[in-house]
Structures are given as structure tokens and as C-alpha cells.
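Let's turn to subunit A:
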Amino acid sequence: MNMQMTSQVDSASDAAQAGPVIEARDLNLVFGSGETSVHALKDINLNINKGEFVSFIGPSGCGKTTFLRCVAALETPTGGSLSVNGMTPEQARQSRAYGYVFQAAGLYPWRTIAKNIKLPLEIMGYSRAEQDQRVAEVLELVELAGFGGKFPWQLSGGMQQRASIARALAFDADLLLMDEPFGALDEIVRDHLNEQLLKLWARTNKTIGFVTHSIPEAVYLSTKIVVMSPRPGRIHEVIESTLPRERPLDIRDTPEFIEIAHRVREGLRAGHGHD
Partner candidate 1 sequence: MELVFLAFLVWCAGWWINARLANGPRADTRAVGLLVPVIFGLTILLVWELLVRGLDVPLVILPAPTLIAVRFADSLSILWQDFAQTILKGALGGYVIGCSAAFVTAILVDRSDFLRRGLLPVGNFVAALPIVGTAPILVMWFGFDWHSKAAVVVVMVFFPMLVNTVAGLREASEMQRDLMHTYAASYWQSLLKLRLPAALPFVFNGLKISTTLALVGAIVAEFFGSPTVGMGFRISTSVGQLALDMVWAEIVVAALAGSLFYGLIAALEKALTFWHPSQRGA
Partner candidate 2 sequence: ADEVKLQLKWVTQAQFAGYYVALDKGFYGEEDLDVTILPGGPDIAPTQVIAGGGADVTVEWMPAALAAREKGLPLVNIAQPFKSSGMMLTCWKDTGISEPADLADRTLGVWFFGNEFPFMSWMGKLGISTEGKGPEGVEVLKQGFNVDPLLQRQADCISTMTYNEYWQVIDAGVAEDELVTFKYEDQGVATLEDGLYVLEENLEDPEFVGKMERFVRASMKGWKYAEENPDEAADIVLDNDASGAQTEVHQKRMMREVAKLTSGSNGALDAADYERTVETLLTGGSDPVITKTPEGAWTHAISDAALN
């Protein structure tokens, strides 16, 4: 995907050349105060470099979502430092440096698929012609060409989720933040979307932050797996994947894959008790 970038995004990606895309130093975030306060993120140190695919995995409440939201400037850390493309997260947000994909597709039911994808483009002030062109391109990319005129509720869950990814891709952010994007889908559709996401990532060389609950999914997709543990939310372990970048689906039956999955599972188990 080789679309033209707005000048803002240009400067953002220049900055990325200089250092890591995401850099967290002693990041802390405490919700509330007093008795009922929740230490959602504690002393997080993490670098994510350009072109990496980083998965966050961990039990419910360990702060995966919170970390991603900090990066997106939807949450303000209470301590430490966090930079995105060398800027503060807030600056990065205002320069529209990232696309964010939520767990549920969250398409607007009153807009068609095409109009949903156009939404960020309208807001960012792209011209009509460019809007149409980009919509066509990303619909192609997520294999939804021909469905632009449908309403979200006329599509299956998997197709909706692909549309929501297309929406995040439509403007050229180099960073893609995805919070359990496939959580609501069944395994087979999920496999397929995983495959497509990998291809997309290979083609566009985007940096991706990806939250998931599924060990196979994390292992299959990532170059780096961040295993987190709850109460307080910490990074338990960072596992670098030894798998090649080229990954057919049945790589999942290889011993290497199983070995990494095993390590992730062990990490998860060590990090928490159940419930």
C-alpha cells in the first residue's frame, strides 16, 4: 500500500526513523485514589521499533487495554514517560499518527461500509475524490470489494471486523493499535483474518500493537510477545519470536511454534492464579 501521506504524518514517520516508535520508561498508571485505587500499570519499560508486530497477552485486568489506550492518548499515565514517534502521545494523536481498532467492530449502523471507512477521511479533510479512491483501495485490501454499499448489520461478524480494520487503514498511519480485534469471532474466521493481517503487515511495513487472549494467535502473529500479569499490571516477560516473518497457517503445527506457545503459556500461568 503506497498511498500519499499528509505532511503531518510525514514528519511523524521521519521521527520514527530516529528512535523506537513506542518507548515506555517506568510507566505507571493508577486509577482513582485512596482505598479503591487500582494500579493498572506498574513500572512498564518497553521499546517497540518500526515494523515490529507486538502482541500483548495476559489475564483479564492486567492492563493490556490500558497500555494501548495510553499510547493512543486516551488515558493519561500518572508516572514515567511514554513517547510515540518521538512525540508525546497527545501530539501523536493530534497528528493522527495511529489507527485504532477496538474489540467490537464498532461500525456506525447508520452508515454503509464505504461511508464508515470514509468517516476518518471526512474528519481529516480529505478531498471527495481521494476519499473514494482510498475507500476502494482498503476495501480491496481487506477483501470486501463490492460490499461498500451494505450496512454493517447486513454483514457477518468477520466481515464487520475486516471493515473496521479497513477504517483504521484508510488514512496512512504507520502505527496500528488493535485491542482484541478478533475476540468476538470464531476460530476459523479468526485464522483467516490472522493470515490476512500478517500479509497486510508484510506488505505495508506498519508497526502493530496487538492485544489478544489467544496464545496461538499471539504466537502466530508476533515478532515480540509481551506477557503481562495483573494486580498490579506489570510486564511479566517479553518473548522474542524466532519464527520467520513468512508464516503459512500450518506453521502452527511445527515444534518451534509449539515451543513458543508453551513458553507463553508457562509465562501466563506463572503470572497469575485463576479467577
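Everything that follows uses one rule, which is that a contact is a pair of C-beta atoms (placed from the backbone, for glycine too) under 8 Å apart; a residue touches a chain by one contact, two chains touch by 3 or more; residues count from 1.
Regarding candidate selection, all candidates are chains of the complex that A comes from, given by their letters.
Not measured: the values here are computed from a predicted model.
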| item | value |
| --- | --- |
| Touching candidate - 1 or 2 - for subunit A as found in this complex | 1 |
| Footprint of candidate 1 on subunit A - complex, ascending | 69, 72, 74, 93-94, 96, 98-100, 102, 104, 106, 108-110, 119-120, 122-124, 151, 153 |
